[in-house]
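One structure is given here, and the rest of the page talks about it.
Only a single protein chain was left out; the remaining protein chains are all shown in position.
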Amino acid sequence: MGWLPRHGRVLLRFWSTALASQTEYLFNFSVELLAMAGNLAGSWFVLSLFFRHGQQLGGWRWEEALVVLGAYTLLDGVATTLLRPNLNAIVTLVQNGSLDFVLLKPIDSQFWLSTRLIAPVGLPQIALGAGLMLWAAARAGAAPSPLALASTTVLLLAASVSLYSLWFLVAATSIWFTKIWNATEVLRNVLVAGRYPISAYPSGVRSLLTLVLPVAFLTTVPAEALLARAGSHPLPLALLVAAGLFTASRLFWRHALRFYTSASS
Amino acid sequence: MGTNGDAPMAAGAGSIQVQGLGKTYRVADKLPGLGGTMRHLLRRRLRDVVAVRDVSFSIEAGEMVGFLGPNGAGKTTTLKMLSGLIHPSTGTVRVAGHVPQRRQRSFLQAITLVMGQKQQLIWDLPPLDSLRVNAAVYGLDEADSRRRIGELAEMLELGEALTRPVRKLSLGQRMKAELLAALLHRPEVLFLDEPTLGLDVNAQARVRQFLADYNRRTGATVLLTSHYMGDITALCPRVLLIHGGQLVHDGGLADLTSRLAPCRAVRLDLREPVPADAITPFGTVEQMDGREVRLLIPRERLTEAVAGLLAHFDVLDLEVSDPPIEELIGGLFRQGGRP
Partner (left out) sequence: MSRRRLRGPRHGLRLARALLGSQYATMLEYRAEIALWALSGVLPLIMLAVWSQAGVTAADGLDAGQLDRYFVAAFLVRQFTVVWVTYSFEEDQLHGRLSPWLLQPLQPLWRYVAAHVAEQATRLPFVLLFVGVIALVHPAALWLPSPERLLLGVLATWLAFAVNFLLQSVITMGCFWTERASALDRLLFIPYLFLSGISAPLETFPEGVRRLALATPFPYLLHFPARVLAGESVDLLGGFGALLGWAALLLPLVLGLWRLGVRRYGAMGA
């Protein structure tokens, strides 16, 4: 069997069992919908505070800033759907020693750990984020060309890969620090910065959010593409960042595993 | 039962060679309590702990070997090195023709590890769902995996337990389902770490029976650790005994018994009580309780001593036995001695 069909089949199995093992659908779904609505309303409200006495935030008008918020909402949905459940599972696997079983399987362990679970309750949020981006872009007077739409999609995919890689880098540290639930919280809370356009930050913070943690590439850059604004960073750079982070996550995981396999008991 | 899926393997396919295997850990000591924690924070004291030292043995394909030793002797560490989860510090290992720690796909397809105290089945779902995931991961096709599950489920007498959520299964059923999940891909080498841990006597016996059948039918190599001597005596003609990280015995179970127990136990029922020093010439008196006497007699003097006892005393009943192996090994480990 080739790589793709085999991994496709594995994914299918992973996700069907993940769906089957979820209980209390209605409860989860209502909580998630409420959280989504509350979060969006709250972010909208806080964003609007910046426009009470002014016309722009870091050179972005109200509708344009909403496109950034849309991109943030979409990526947060990706995190809810795929990243968060799997990260939590890694920590549990390391803690109770079941990681051994994963390592003994003839399949890439990073693939297994990153895709094992899926939480479909995050899917509406992805749709909502995309909807907000398109709606706000139209309100801002942008009429995105097919090319702009395509590059926005590519950039959002690259952003998802970057986000995933950051998240996996953090998760991999659970090999050393068995309890790292809070690492998710750090990531989540720093990424909150992505709710606002990168130019809304003072220059020091801006370079931190571009060079150290590529928050700029997660939300601002896709929003710029959709609005056809003079981009702060070109598309190839965003792809490069995503590829670099992904490679880093793989190398780091391999290093962590070497440590695990030479030290665990 | 259809057995064409379980054709015996090519000779040598599942063999294990271990040469000079060793593992040293570096650990940080921590004293209990708050003070200990603080001191630990400020100044870590690192210490090398030798878990396994210069272990060599080789196992032919199809053998069933028991792996004995007290807690902390290095059994689990050795099993993890053999299955590629831990890198050895010294020595070389070949399992089914592979170097385990390279963890090549073909190696992982050829082995399995069952850990009695850990589980891989998804807790909230029936075992069948976990089995389907495993089938996909090991690249078994649908029809093949269904046939295989059917076969193993029949051997394990699992029946409808496969369609009930794992959390609702009894411990015995859960362990059998774990075995099924571990054997789905037809491994040639089975590493079993305490597969009967916590099971009741009946469930233990069934798991044992299954392992014996499985080994006979497939010719798979089995290396088994257990706290229950019954598992070892029932399954393993050959045992490895590890103590303090070192291999102290490699051979038949009977040899081990005679090495550990050069004496036999003799129990006497006398018509009338006799003074202890009347019996001491015949052997070491273990216990004397009125008319009941228990003594140990070296094997080579057994016949002579028994004849003497019968001639000198009014014996109602006499029984000769081997001391139970648990006691022998337990005694050995308590003394910290070597056979």
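In this document, chain identifiers A and B correspond to the written order of the chains, with residue numbering beginning at 1 in each.
By definition in this document, contacts are C-beta pairs under 8 Å (C-beta built on N, C-alpha and C of every residue); 3 or more make two chains touch, one makes a residue touch a chain.
In this text the structure is predicted, and so the values were computed from the model without any measurement.
Considering the whole complex, the residue from A:16, A:39, A:115 or A:153 that touches the absent chain is A:39. Annotation: of A:183, A:218 or A:238, A:183 touches the absent chain (contact as defined above).
Residues 24, 27-28, 31, 34-35, 38-39, 42-43, 45-46, 49-50, 52-54, 57-58, 177, 179-183, 185-186, 188-190, 192-193, 196, 200-202, 204-205 of chain A touch the missing chain (whole complex, contact as defined above).
Everything that follows uses one rule, which is that only the chains that are shown with their structure count from here on.
Centroids of chain A and chain B (each the mean of its C-alpha atoms) stand 47 Å apart. Against chain A, the residues of chain B that register as touching in their complex are 25-26, 51, 76-77, 80, 83-87, 101, 103, 105-106, 108-109, 111-113, 115, 118-120, 122-125, 129-130, 132-139. By the touch rule above, chain A contacts chain B in their complex via residues 1, 6, 9-10, 12-14, 16-17, 20-21, 23, 96-98, 100-101, 103-107, 112, 258, 261-265.
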